[in-house]
Every structure is written in structure tokens, then in C-alpha cells.
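Once you've had a glance at the structure underneath, I'll fire off some questions.
Every protein chain but one is kept in place in this view of the complex.
Just so it is clear, A and B label the chains in written order, and each chain counts residues from 1 on its own.
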Amino acid sequence: MSTILPIVAFVIILVCAGLLFFLTLPPKRRPRWGLRPITAFSELIRSLGLSVEEGTRLHLTLGHTGITQPTSASALIGLQALERITAVSSISDRPPLATSGEGSLTLLSQSTQRAAYRLNNALDLYDPQRGRLTGVTPLSYAAGMLPIAHDENVSVHLMIGHYGPEIGLLCEAAVRNNAFTLAASDSLSAQAVLFATTKQPLIGEELFAIPAYLQTSPAHVASLRVQDLLRWGVILALVLSAVLGVFGWL
Amino acid sequence: MRSPVATAIAIGVGLIVLLSYLFPLPVLASIRMLFLDWAIILAAVAGLVAILNLFSVHWRKIGSPRERDYYSLFFILGFIFTAILGLLLGPTDERIRPLITSVQLPVEASLVGLLTITFVVSAVRLFALHRSWISGLFLASTIVFLLVGSGIFLTNDTSPVIKEVLTILNILPGAGARGILLGIALGSLLTGLRILLGMDRPYSE
């Protein structure tokens, strides 16, 4: 690794952090940006309400990636969604259930749920067994979720995390039980499977927009803005490098 | 602010690991190694705790009057049997190995086979799910790459035109994947930054 690359990477990180801080501040003169409507989120909010009213359970699965993996970003997004959803539906007869396929992620899901209950002053309602490990391998993890889909009166399945194609098994079970499914993953193979098996798939980096659409905090909206800016920067860099390469200047 | 100590620790450790990766100074590298060792141990312990959680969930299901699940009894029995045998004989014992190769591997392989059927059924009914041009494109690309992946075009009988087309087609998945992965990488970068800056704290209650 050349010496210039770490410096460039460090500068990029600093710029991103500065943009994140700046855009997180409450807007005074700069215009407010709105989020484009995504049908999946409006359907999700509606399904959440129906779930609470009907007394059915909401199941959020976080994938089987470890928290120390490069793919852990999707799991962190899932945890933020879990906190928000637990906060809004903790009073339900059947509180949300979180499943995962990795040990550290299971502990974090329990911790997140506990935090949500504590913030709602309902810590006595917290049950640590609502954060479960269903399997330590991808396929055993998927197999462990099937009984939940069939037997625990789940009406909403949220799949936010890193999966393989095995997530198709859960989608199939959800369809059989007429449950609403919203799925987002950073895995290419999982995205292909989810597109074919779910009604509301989120493709690509739409995964990282989930906290912003669930109104978790202003930082998530700002993160989306920075992500957009960076994307345009990457596009510009790719075009420039292609032009320079064609002319032999690179 | 919730758990300020945990937040400070998380930010400090994250910054040290990041800086040690970008600027591999000996001091930073040694500290990073220490943190990585702790992370490995904690991950292993977390796995063990999660497995115990899995056991307790099924144990509770057996005794739960509301959601009693008798299949959990099979899980409890299999768990105890494998754990005792593995602890006594070790993972390299010839008598332990069939538990993986003769039980787990076929079961998971059959699940993959089940996935194949599920995907075929889903693809057949894709128009019922998404009635749009994207669905048509999705199905067309699925068919094309299924044929390309089957190797029927990897013969000398294939015309040069098809060979050129296949060459171009082989580039498309990589290009699309790069685009998606770039977006995911940007999202991952900002997600990590939010944790480094203390904006997201999944570790604190």
C-alpha cells in the first residue's frame, strides 16, 4: 500500500465526518431536504399499526453476520430499526421478536430491545428471550426461523441485515402465512432472492435509508445526504478516470 | 446521554484501530493487536452465550403453556448429546465427524435443494408479484445467465458472435455488482462513522 493512499483515505473520512456533523445540525439557511416516498416504508408503518391492533407479533431478523465483519453495517442498520420498532410497539400484546444467526448480534439485539423498553419506562415488560439466536450457520439460522414464521402468529417480517440466498426460505414461509414482508440486505445474492420472493424489497443502498425513514434521528437523514454527495463524487471520479485512461493520461 | 463511559470507550477503540490501519506505527499496531485479540475472545464468548440463549429458548418452549412446542424437545436432546460427545471425544474424533458429514451436511444440502425449488416457483410467479418491466428484465437476465452458467455455450460449436455476446454478458454482472457494492460501501462507511462519532450507540442501553 502506497503512502499516499492512507492519507487520502484519512482525508475522505474527515470530510465525511465534517459533512455529517454539518448536515446533522438543524437547518437555518440551507433548505430542508425531503425524503422521496418509498412505498415499502409507508406499507411498513401501516403494517406496524395493524400488528399492534391485531395483537400479532412483529419479527425482525438481523442476519448472520458478526459485528466484527465488513458486512456488519447492515446489521447495525437492523439494530437501529429494531430499537425504533420496539419503542413504538412495546405495548403490544405480542412485542417484537428479534432473531439473528450470530452470537454477538444476538446479544446486541437483546441490549437494543432493553434500551428501547427502558426509554419507554417499561423495563418490566422486557423479556431477554425476545432476542434469539436461531442457528450458528446460515442455513441453520434460516431453518430456525421457520417455526417462528409458522407458529408464533407473526404478521410482519422485517429482514434487515446480511443474508445469503437462504433468506428465501423465510420469505416463502411468510407468504404462506399472509404476513407483510419488508426485506433489505447488502448481499447481492440475497437481493436477487428477495426481489423474486417479497413484495417490498429494498435494493442496493436503500438499506441504509431505513433509519431515516423510521425517523430515528437527524443524523440518519444527514448520513443519507452525505452518502448522496459521496456517490456523486465517486461517479465524477470514475468518469474522469475513464476519460484520462482513454487519452492515456492515467 | 445514555452510557457515556461505553460511548467514550467505543469511540476511543474505534479511532485507534482506524488510525493504526491507516498509519501502521508500531505503537498503534501493538494496541490494535491487543484490541483485536479481545474482540476475538469476546466474539467467541458471545457465540457461547448465544448458544446458551438458544438452549434456554427451546427449554422454555417445552414448558410454556401458551406456546408449547414439542419439537423443541428434539432440539434439547440433540444439543445435549452433541455437546457431551464433543466435549468428551473432541472435534477431531472419528465418531464425532459423522455428526457433521452425515447429519448436518445432508440436512443443509437438502435445504439448498429446497431453495432451488422455491426460487423456481417464485420466478415462475414473478409477474404475479411485480407486474412491471423490471420483472421482465429480471426474468430475462435470469434465463440468460442460467444458460450461460450451464456451460452449453463453452464449446467450439458456438459461433463467434455468440462468443462476443457472452464476453459482453460476463462483464455486465460484474459491472452491476460493482455499482451496488460501491453504494453499499459508502453506506457502510457512514454507518461506521456514525458509531465512531457516537451518533449511533447500539452498544449501550
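The rule is simple: contacts are C-beta pairs under 8 Å (C-beta built on N, C-alpha and C of every residue); 3 or more make two chains touch, one makes a residue touch a chain.
By definition in this document, contacts and distances are computed from a predicted model.
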Could you tell me which of "L-lactate dehydrogenase complex protein LldG", "Zinc-ribbon domain-containing protein", "UDP-glucose 4-epimerase" or "Putative spermidine/putrescine transport system permease protein" is the UniProt name of the chain missing from the displayed complex?
-> "Zinc-ribbon domain-containing protein"
Could you list, sorted by label, every displayed chain in contact with the chain left out?
-> A, B
Which is it among B:Ile96, B:Val165 or B:Leu197 that touches the chain not included here?
-> B:Ile96
Among the options A:Gly131, A:Gly144 or A:Gly164, the absent chain makes contact with A:Gly164
What is the set of chain B residues that contact the non-displayed chain in the whole complex?
-> 29, 33, 36-37, 39-41, 43-44, 47, 90-92, 96-97, 100-101, 104-105, 107-109, 111-112, 116-117, 120-129, 131, 136, 139, 142-143, 146-147, 149-158, 163, 170, 173-174, 176-178, 181
Provide the residue numbers of chain A that touch the chain removed from this figure.
-> 1, 43, 46-47, 65-66, 68-71, 136-139, 162, 164-166, 175-176, 178, 180-181, 186-189, 198-199
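By definition in this document, only the chains that are shown with their structure count from here on.
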Distance from chain B to chain A - Cα centre to Cα centre, in angstrom = 14
What residues on chain B touch chain A, complex-wise?
-> 2, 18, 21-23, 39, 42-43, 45-51, 53-54, 56-57, 60, 67, 69, 71, 104, 107-108, 111-112, 114-115, 118-119, 122-123, 126, 129-130, 138, 177, 179-184, 186-197, 199-200, 202-205
Name, in rising order, each residue of chain A that touches chain B in their complex.
-> 6-7, 9-10, 13, 16-17, 20-21, 24, 66-68, 70-71, 73-74, 76-77, 79-80, 83, 100, 102-104, 106-108, 110-112, 114-115, 118, 128-129, 131-137, 139-140, 142-144, 147, 151-152, 165-166, 168-169, 172, 186, 188, 191, 193, 195-199, 203-205, 207-208, 217, 219-220, 223, 226-227, 230-231, 234
